[in-house]
Structure formats: C-alpha cells, structure tokens
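Only one protein chain is missing from this complex, and each of the others stays in its spot.
This part shows chain A:
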C-alpha cells in the first residue's frame, strides 16, 4: 500500500474565492429574476397599482445583480494579472502543447472514464485542468455577451454613462428584439454550464478525493510532497514551527 505525504498549497486566493461565490450568487439571482421578468407569474393581489411595486423591485434586483456580476468580473480580470499561477491568465492560455496534452488526458480519463495503466502524478492538475479552463474561457465570452446585451437593453433607461457604453450593441442586431433573444438564450447556457460544472466538481472530489469542493471555500488543496521542490519541505516546517 502506498502512502503519501500531502502538503498544504494555497491554490485559490481570496479574490478568486470572492469572485467565485459572488458570481454564483449573482448568476442565481440574475437567472431567477430573469425568468420572472421574461414570464411574470400572476400576482394575487387586489391592491391598486399605486401601492405596489412588485415588478419594479424584481427588475431592480436584476439590474443590481447585473452590476455586481459585472464588477466582480472586472475584479477577476484584474486578478488574472496579479494573482498566483493558478489565477493567472497564463493558466487559461489554450495554445500550448502542455495544455492540449492535459486536455486529451482529462477527456480520456474523466469524461470517457478510461482507466490508466500507469498513473502519472503530473497529470493531476493542481489548479484548473485544461478542459475546465477552456469551459471558463467560453463562459467568459458568454458572460461578456450577457453584459453587453443586458446593458444595451438597459441603456435607454439609465442616465449613467456605463450602461450607455453598450448602446452600440442594439443597432448591430437591428433592434431590441434580437438582443433580448440573445440575452435570454445565453442565460440557458449559464444554466447548462452550472449543471456540468457542479457535477464535475463533485465527481473529482468523489473519485479522486482531493478536496475539490472545500478548496473553493478555504482556498487550499493538498498536494503530494513529491511535487514540491526539495527545499520547500524544510521551509514549510519552519513556518509551522513559528
């Protein structure tokens, strides 16, 4: 029986985790309010319109969540240039041999569920694996589409310059109709992504038992000692002793 020593590694730094969870919240709120706006349920109220602002509040929540979604995304992009190696934009760069090797490996082992003869520890991604980075890149562009279409639809109701930055989107599609359709369909892509994303996180945690789920809360993953530089062993001890 093999035994391994695992070392604590800070993989997801605080800004990454903040981004992740606020993003989760924003997407949930945006999706729920988005569905309500697209097809509002019948309101069982006999109050006069003067005394009600239900739909206005739902829309307000949607717009607020949209701003939050937008601003945490800016935070994440900023962190792609200032964060650690797992947060860096380099981790997402798809055009490298290493990336594609990992991509095929993940596809074979985790998606098509083949078993390896000999296991190579280097194939285990400490941060995102290459399939994941690619899906995040795609989601990033879909998020940009959501932001652009959403703010474009919102721009005419707003006096602020920020939403107005996106008013060029409407003429490209000839009017609000198409823009709204794109906005609505992209929302479904978020739903599909979330389903697969959550499933695969659980899958990794269940099969590989490497604390995938908890890492997004605490930021740590536990990495086999053999993967760290020799000197790090002692360094780590020092810190712990202090």
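Note that a contact is a pair of C-beta atoms (placed from the backbone, for glycine too) under 8 Å apart; a residue touches a chain by one contact, two chains touch by 3 or more; residues count from 1.
We take it that contacts and distances are computed from a predicted model.
With the options "4Fe-4S dicluster domain-containing protein", "ABC transporter permease", "Acetolactate synthase" or "Hydrogenase small subunit" in hand, the undepicted chain maps to the protein name "Hydrogenase small subunit" (source: UniProt).
Shown as candidates are A:106, A:139 or A:170; the residue that touches the absent chain is A:170.
From the set A:28, A:162, A:196 or A:213, the residue in touch with the chain omitted from the display is A:196, counting the whole complex. The omitted chain makes contact with chain A at the following residues, 1, 38-40, 42-43, 45, 47, 49-56, 58, 113-115, 156-157, 167-168, 170-171, 174-178, 180-181, 184-185, 188, 191-192, 195-196, 199, 203, 206-207, 209.
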